[in-house]
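For this view, one protein chain was removed and the others were kept in their places.
Going by the order they are written in, the chains are A, B and C; count residues from 1 in each one.
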Amino acid sequence: MTVDPTTDSAVRERLIRAIAERMIAHADELTALDQAIGDGDHGLNMKRGFEAVLAAAPDLAARPLPAALAEIGKTLVMRVGGASGPLYGTLFLTLGKTLPERPSGDELIAALAAAVDAVKARGKSDAGQKTMLDVLVPVLDDLRRGGDGVPGRLADAAHAAAQATVPMRAVRGRASFLGERSIGHMDPGARSSALMIEAVVTCLEERA
Amino acid sequence: MTVDPTTDSAVRERLIRAIAERMIAHADELTALDQAIGDGDHGLNMKRGFEAVLAAAPDLAARPLPAALAEIGKTLVMRVGGASGPLYGTLFLTLGKTLPERPSGDELIAALAAAVDAVKARGKSDAGQKTMLDVLVPVLDDLRRGGDGVPGRLADAAHAAAQATVPMRAVRGRASFLGERSIGHMDPGARSSALMIEAVVTCLEERA
Amino acid sequence: MNANVGIVIVSHSPDVARGTADMVRQMVGDEVPLAWCGGNPDGGLGTSVPDIMDAIGRAWSEAGVAVLVDLGGAETNSEMAIEMLDDERRGRVVLCNAPIVEGAVMAATEASAGSTLDEVRRTAEELKPA
Partner (left out) sequence: MNANVGIVIVSHSPDVARGTADMVRQMVGDEVPLAWCGGNPDGGLGTSVPDIMDAIGRAWSEAGVAVLVDLGGAETNSEMAIEMLDDERRGRVVLCNAPIVEGAVMAATEASAGSTLDEVRRTAEELKPA
């Protein structure tokens, strides 16, 4: 059984469904996190966006990987309704624009780096500000380091990074209104990023 | 026939009706002025307030002059709905609080001065800012000067003062949004003040 | 009894006031006493002194009430309304020199932390015109 999403539309569809279903399954948890330090809609927002992705999964999977990623990005931009929409949307759009159809390992890393940079530009933000970037940036760094245990290791790195947002003080997004009081809670976008990475890793490993 | 509103409730009622009817009759004109440099509701606001005053005219007139003035002020505060409500309301409330039941000429001037000062405090404003104060302040000064032709002369002074707001630049109230472009239009509150003064003067003179 | 500072939203437009209150509610839940009013006594654009006094009563808290307003007339009417309160309440109501929507969200978030009236006002006023 192949596990290469660049050549196999069935793998692409499994991957898309894995991500979307993970987001939808964790909607209540994400909303609860956002209630503590934001406006309590992150789970609803992600659910809205990824339900649209799920509904289009076969169509999306029928396209080459870059086009599928770009289309997912566009769907998130159009459907999410919160700040996370353009941020995750930009992540996927940039991946779609940057990835060749059959990328090498280095090309994959370069595309991810471009996508994370695009999220920074979109959010006028960077790691350390208690956002999804506090997961995306360290996981990208870990991937760059390479070595044993990739991709499996990345899921653990992602969850550890999300956990590390707990003591941070938010300076971006709605949570920034809370100032000091944002300390002590996990950032909802960091959590959704970790879940997304875990879904990708698990899906690819299951079939390996 | 007496023309003393301090002793005669019929005179008080004529006076109250004269002011209220003048405001109501000029509502469209005041609104048109406010359309040019404000939000186009000054006539509606004055009409709303003075219709309530008119409806209560007999009741109001039955009270001693200070109490009647205070009650008019309260009605304007409660009913006008625009910035002019608390401003004119404060004018009448302060007159009511300051005037003795049978004021001397000096006491009348002192009460008017207190009332105009209270408007300044309420509006955080003064003459020269293209507001009703550009009528109230010079008319009070003219009254203070005394001499021939009072009160008749005051109506002309009031209209001239309102006219003098045309070249002024608004720095208070809604018109201040317009900056330079407020120049070239008469201030609606200056116009309503001049009409009010004229109504009082005419009513007192008619019967003299 | 809620010991947090109350928030009152006074706009020329009832829609703006209601919508701002919705946004505040979504962010701070029921932790903050909250009331809004908008529109002149006939329901058109403008504000109404008795409505403002009423809203202050509904959002009343022993910790005080912070009032957010939009344009000049709303400010003048709110100042008048505050002055017309009982002696005992008057001193515990402040008008914030802050934009209505953004200021209300900031003020309510600060109030939900149990901050004092003065802290709530200062937080809202961090957004005041430069």
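Basically, a contact is a pair of C-beta atoms (placed from the backbone, for glycine too) under 8 Å apart; a residue touches a chain by one contact, two chains touch by 3 or more.
Bear in mind the structure is a predicted one, so any value in this text is a computation, not a measurement.
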| item | value |
| --- | --- |
| Neighbouring displayed chains - absent chain, whole complex | A, B, C |
| Option from A:R79, A:K97 or A:R169 whose C-beta touches the chain left out | A:R79 |
| From C:L45, C:A63 or C:C96, residue that would touch the chain that is not displayed | C:L45 |
| Of A:V3, A:L44 or A:A164, the one touching the omitted chain in the full complex | A:L44 |
| Hidden partner chain, residues of subunit A it touches | 39, 41, 44-45, 48, 77-83, 85-87, 89-90, 122-123, 172-174, 176 |
| Touch residues of subunit C, complete complex, unshown partner | 11-20, 22-23, 26, 38, 45, 70-71, 99-103, 105, 126-130 |
| Interface with the undisplayed chain - residues on subunit B | 35, 38-41, 174, 177-178, 181 |
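Simple rule for what comes next: only the chains that are shown with their structure count from here on.
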| item | value |
| --- | --- |
| Approximate Å spacing (C-alpha centroids) for the pair subunit B, subunit C | 30 |
| Gap in Å, rounded to a whole number, between the CA centres of subunit B and subunit A | 65 |
| Subunit A residues counted as touching two or more neighbouring chains | none |
